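== chain A ==
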Amino acid sequence: MNDIEKNVWRKYQKNIADDNYFFVRSCIRQNFFPASEQAFLKIMRNVLGKNVIEDPKHTTCAGIGYHSDVVTFDTLQTIMGRHFSLMTEAGIKNVAISCVTSFGLYSEVLETWKHFPKELEKTRDYLYKATGRTFEIPENIAHCSDIIYKFRNEIAQKATRKLVNAETGEPLSIVDHIGCHYSKIFPEYGEGGAEFPQVLTGMVSAWGGNSVDYPERRHCCGFGFRQYLVQANRGYSVSNTYKKLVSMEPYKPDFIVSNCPGCTMFMDKWQYTISEMEHKTFGDGNQGVPVLTYEEMAGLILGYNPWDLGLQMHQVSVEPLLKKMGIPYDESLKFADKNGHKSSVPFQPSYIL
Partner candidate 1 sequence: MTTLKYQTVIIGGGVAGMAAATELHKSGSKVVLIEGNKKLGGQVNNWYKVFPNFRPASEIVNSLSTNLLKDKIPVLLETSITHIESNSGNYILKSNQGQVIEAETVLLATGFNTFDPSGKEEYGYGIYPNVLTSVELEQRLKTNTNGISPKRIALVHCVGSRDEKVNRLHCSKVCCVSAVKQAIELKEFYPNAEIICLYMDLRMYDNGFEELYRDAQLQHNIKFIRGRLSECALNIEKDLVLKIQDTLAGLPMKLTVDQLILMVGKEAHQLPQFDESIIIEKASHGFIKPADSHLNPNTTSQPGIFCCGTTSGPKTIQETISDARSASLAVCDYLNKK
Partner candidate 2 sequence: MAFDPLVIPFSLGLIFLLIVVFYKYYTWIRQMPKPKNPPKGLNRIKAYFDASIEVIMESLLHRKIFKQNKLLGYMHMSIAFGWFMLIVVGNLEAKMTSTNAINPPYFPIFLNFFAPDRSLTPGHGIFSFTMDLFLAMVLSGLLLAFIKRSKSRLFGMRRTSKMRGMDKIALYSLWLIFPLRLFAESFNAYNHNSGNFLSANCGDFFATFLPVAQLEYSMWVLYSLSLGVFFVALPWSRYSHIPTEVVLIFIRHLGYRSCVKPTGYNMFDLYSCSRCGICIDQCQINILSETNKTVTAHYIYDMRVGNKNDFGLYSCLACGRCEEACPVGIKTVDLRIGKRYSETPQTVVKYNVPKPLKPTAHNVGYFSGCMGKLTPSVIESMHTIFRAANENVLHIDKEDGICCGRPLILSGRVDQAAQLIQLNKDRIVASGIKTLVTSCPICLKTFKEDYDLNIEVIHHSEYIEQLLETRKIKTKFTNQNVAYHDPCELGRGLKIYDAPRNVIRNVAILSENPNKNERELCCGGSLAGIALSQEQKQTLASDAIHQIIDNETKALITSCPLCKKSFTQTSVIKVMDIAEIISQNLILPAEHKVKEKQHVQEFVNYN
């Protein structure tokens, strides 16, 4: 990264709290990549020894509803107000948000309150009428990937492996994809701004990998709610992913890492759809390009068992990557439950994925 990138990046330095986080889960990540959030908590608590509080009464941030014009902006502010009141009750000032879409919404709501104080008053009034709750505005907003980025070096020390090719020792070439709502709406909320966000590239370089700069790097992954939700638009959604995959193909990336539930999910699932529709597959040996969340990537280098990280739930099989990184895995236990019983094996599609 040359100096202009550096001083462009320096303009967008965030201060991220270093302990006592209120963990705001994502509503869809559990079923997209079930173990990712669990891995985040394990790393924060066991590896980094941080205090991360959760509250079962915490609900969805209604992001999908809001972006699909089902939930109004006032309802959204009130829900967020309620989460802040849970935090106030738990006495925590810093919030750690797991999903990029809700991170975008939290920054949007906070910016609205900053510029339009009347909205804040209105939300307080609605919340009190509805639940009798009051709340304070948290001091520090951070996305979970910000926090992992902040402690990337500590994790690197504790890591048992690097992001390198086991045989050749070459660093893996990794494509990073930042969720658009992370910094494209409010650049100053993102680590490194909108053009050259550093949050994932920082992790990749700290853990020995090489991040790839391909022309369509900043292009949207196609996840847009109104695109994939409505079948008529779904073609438009898959075309965006296709455009990105074609653009990164010459660089032969080993895997893609993303910090947003939707991007990871669709870049992974659409590769299967594209291979069915167009008979076109990507990645070396046409085995597809595996798509990991940053927690899964962190988990791998910390030596967690791949199946505990839920890698068997990926559409693009991660086994070739595990072989490449020299990570041992037990094929037979791929679909076994916690105590080793094999319940059922999901349908294996005819194509590679």
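Behind the choice of candidates: all candidates are chains of the complex that A comes from, given by their letters.
One rule holds for everything that comes next: contacts are C-beta pairs under 8 Å (C-beta built on N, C-alpha and C of every residue); 3 or more make two chains touch, one makes a residue touch a chain; residues count from 1.
All figures in this text were calculated on a predicted structure; none of them were measured in a lab.
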Interface partner of chain A in the complex, by touch - 1 or 2: 1
Residues of chain A touching candidate 1 in the complex: 2-5, 8, 195-196, 213-218, 250-251
